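Apart from one protein chain that is not included, each protein chain of the complex appears where it belongs.
On to chain A.
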Amino acid sequence: MIITLFFIVLIAFVINFVVPGNPARTIAGPKASPEVIKAIEEKYDLNKPVYVQFEHYFVNLLHGDLGISYRTNETVNSELRTAFPKTMYLGFSVFFLNVLIGVPTGIYAAIKRSKFMDHVILISSLVGTSAPTFWIGYILLFIVGYKLSLLPIGGYGGISHVILPALTVSLASAAGYVRVVRTSMLEVLGTDYVRTAEAKGLSQSTVILKHAFRSSVIPLITYAGMDLGTLMGGLIVTEGIFGWPGIGQMAVTAINYQDMPTIMGVVLVAAVAVVIANFVVDIIYALVDPRISY
């Protein structure tokens, strides 16, 4: 895990350096004198060689210190502390919607295999996956938020605020859930043990929910785990559209200002979140599937 982190930091660092532009100049503003810029470079170590900067950063990181934002002069730690929970809140809402939309739709498509509704669902899910997140976001924003005025068009808040941004991310990723659930359900529905369950006289709903779905949960968990990275990306774009003050918006602002410590902080937190979530996925596996033990 430490090694994973090390490489994430390294890659993020390198990317920051190959991007053109001088952070000191950006911080100081276009009219600043060379002396001011020099002072700023001193303050933030920008005049040192890359590897020194990297070492410096990594040592601080091991102490849990992500540095100070060039833009706001606040510690990145404290900014992340307010922003990250908001992203988590949005993220969990998305996950909740994914399950709520994806699982029943996938099961329904599997039962209606090759019938009209199955085709409708498959085509919609294809559209869902291929449509860009920002496009879905603006359409929802325009129709539901602006034209119909049903929900707030942006900002942070309770359920009414979270629905639109969560739906924006979810429409794309729930489509993936639908297809995974459908495929694994079709596979499970053809197994011998589902036939055994039917031979016992269990009702169709018991056969599907108790016997078939339980086994097809495992591919779904795998998929949800693999989808986490994409989900993170979707969150960042969507936060920008809806003015959701999470780490996504933080990152967008930071990139505009070449605020390197903040960019690095966001990248790290996002990466760590994905790594931890994957770890949780492994634990859930063992809980769901008795054949797996660690």
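Here, a contact is a pair of C-beta atoms (placed from the backbone, for glycine too) under 8 Å apart; a residue touches a chain by one contact, two chains touch by 3 or more; residues count from 1.
Assume contacts and distances are computed from a predicted model.
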(request) Out of "ABC transporter", "Isoquinoline 1-oxidoreductase alpha subunit", "Ferredoxin" or "Lactate utilization protein C", flag the one the UniProt entry gives for the chain missing from this complex. (result) "ABC transporter"
(request) Have a look at A:T129, A:T183 or A:S215 and name the one touching the chain we're not showing. (result) A:S215
(message) Tell me which stretches of chain A touch the chain missing from the display.
(response) 191-193, 195-204, 206, 210-211, 214-215, 288-291
